[in-house]
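Notes to accompany the following structure.
The complex is shown incomplete by one protein chain, all other protein chains being positioned as in the whole.
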Amino acid sequence: MATQCRTMRTLGLGVLAAMLSLPMSRITSAAATNEPTVYVIAPSLTDSFWITEQNGAEQAGRDFGVNVVFQATPQDTGDAGMVPLIQAAVAAKPAGIAIDYVSKTMEASTTAALNAGIPVVLYNNNRFEGDNAPSDKRILNLAFVGQNESVSGEILAKAWMPDLPSAPCKVLIVNPFPTAFVLTLRGDGVKRALDAAHYPHADLSATGDEGQNLSLISAALQADKGVCGVVGLGNPAANPAAQYVGENNLKIPVATFDVGAEAAKRIKDGTLTMAINQQPFLQAYFAVANLANQAKYSLSPVDVNTGTSIVTSKNIDTIIACIRAGRC
Amino acid sequence: MSAALSGTDVSANVVDRSGEPVFELHDVSHCYGRNPVIFGVSLAVWPGEVVALVGDNGAGKSTLLKIFAGYLQPTAGTLRFLGRDVRFRGPSEARAAGIEAVYQDLAMIDQLSLWRNFFLGKERVRRIGPLRLLEREQMRREATGALAELGLTRIRSADEAVATLSGGERQSVAITRAMHFGAKLLLLDEPTAALSVRETRNVLTSISRARGLGLGILYIDHNMGHVLPVADRIVLLELGRVVRVMERGEVGVEELKDLIDTRGDQFGK
Partner (left out) sequence: MVAPIEPPPLASVSPMRRTAPQRSWLHAMLDVPELPPGLGLLAVVLFFSLQTNHFWSPQTMTAISTISSTIAIVAVGVTMLMISGEFDLSVGQNFAFTPIIWAILFVSNGLNEWLSLIVALVCAVCVGVVNGLVTTMFGIPSFIATLGMFFVLEGLNNLLISGHQLIMFEPSSAMAALGGRIGHSPFYMPLFWMAVIATGFWFVLTRLRYGNWTLATGGQRGAAKAMGVPTERIKRLNFALSGLFGGLAGCMQFAYIRGVTQGQGQNYELLAITAAVLGGTSLFGGSGTIWGSVIGAFLLATIQIGLVLIGVPGSFYVTFIGVMLVIVVIANVRLGRFGRFQR
């Protein structure tokens, strides 16, 4: 009995050891290449926005001949999730790290990277305003690839306002992810532009689920008949709004941020008026390009404004092709 | 059957009922929610006496035992322990008073070792402010000592798992545990169910020994062959009421079985 027990225990440990040999093959293949390695640290692996970023990063890896490691936590835990990943990236001493600088909480790990002599490029976010101002001045001079969320909010609102009836009429702003403070920034930008043009606005907190949002939005629009336009801070909010407006033949323009597959369809059929494409693919793409050129040719990284391409029914077909390729 | 259990025959036992009973129920009734299950039961157990509670399923035997043990509080009636009116708010109060119960399925916790089971609820502790530090070595020694008397040769130390004990061994350990803590009243719920002949004999011997030490014992059993050799009094319970009380020697096994069944027929079961 005793010997049998002992064999069973070793069996358990053996299984554990066997599992650990699984990533062996993967590692050896990566280490075999002589390409420089570049890390891209992101907040989420599962959001379609970040999946597009990952596509951009990996394409740049292929185009510029660097090994790209895209790291994020599966759940969007924001800066808390990214900080240890950056620390680990710094420990790995790569040729460069792309950091999504969401607030001053990222400063310590970014400084650590710079102190270790690792080139850093910021992408998607470089929030330095107010309390977020970094004490380490080097961070202010880092190249940035992306678009400021609140500026994009203003740009969208301004491009969209001609579609609205003249002021004042109320605009409903729907937030599908109250968790993500970058959406709050978008909303702030939209509100700034609306305030400047004297349009009153109201907020609606929604969820990531389009079905639920349909109920929330229909209730809100029925309760307040004075709403003349809806802005969805993300597709999960705008798609149901467009659906409701279309089904009830309402003359309410709907605008949104980012263009997913469903949003593209709705722009084509006219229920969604306008979207602003952050071009996430380009953000990670040019961030990696910067780091690759630095590593290989000692060229200094440059700022890239990935622009905010406005998408309407006029240019939707091109965008649809882009989405299919995983680049939008 | 009686030949196999002859070693436990104690027909010479005489119960002294002159003093106070160890435990007494006066006109006790109990309801489970809105269902009444016990109706006006009066029952007493004297020191050095074994009272057997018999009856068909659903008679209320287990419920009555749980009332004795403080596990349940009766909805009506009074309880007297050693002559004083008592009301136990939980098993810990009953145990503190000297009532120990051994349940058929609630005897031991598999996940704990022997000594932890032995002292569960009555751990030897050293108080340091609000903390109760376990006196582990002392408890190990005490448990080892107490169990050694039982002759459980398969167990090597009080650190061993309870899961390796057989059903009969567990029952014996539980009874020994009850006696170790100075019980005055011992309550046993189906102690011989699913035991082998030899294990049954051990359990009945333990019961006799406990009786010999002056404990009052109330026990429930289905098997009439186990009841008769040890019981001084037999209480027949039917649908929550005491219908007959018999002294030792009044009835034989077959007659007892008939009584239970007959009563069942009379109530149209």
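In this document, chain identifiers A and B correspond to the written order of the chains, with residue numbering beginning at 1 in each.
Rule of thumb we're sticking to: a residue touches a chain if its C-beta (ideal position, glycine included) is under 8 Å from a C-beta of that chain, and two chains touch if they have at least 3 such contacts.
These numbers come from a predicted model, not from an experiment.
Visitor: Check the options B:26, B:80, B:209 or B:241 and report the residue that touches the missing chain.
Guide: Residue touching the absent chain, from the options given: B:209.
Visitor: Among B:19, B:58, B:145 or B:252, single out the residue that touches the unshown chain.
Guide: B:145
Visitor: Tell me where the left-out chain touches subunit A, residue by residue.
Guide: For subunit A, the residues touching the absent chain are 2, 5-6, 8-9, 11-13, 15-17, 19-20, 22-23, 26-27, 30-31, 37, 39, 45, 67, 69-80, 83-85, 87-93, 102-105, 112, 116, 131-132, 175, 177-181, 183-184, 205.
Visitor: For subunit B, which residues reach the chain that was dropped from this view?
Guide: Spelled out for subunit B, the touching residues are 69, 71, 90-92, 94-96, 98, 101, 103, 105-113, 116, 120-123, 125, 131-134, 136, 141-142, 144-153, 155-157, 159, 161-163, 176, 179-182, 202, 205-206, 209-210, 213.
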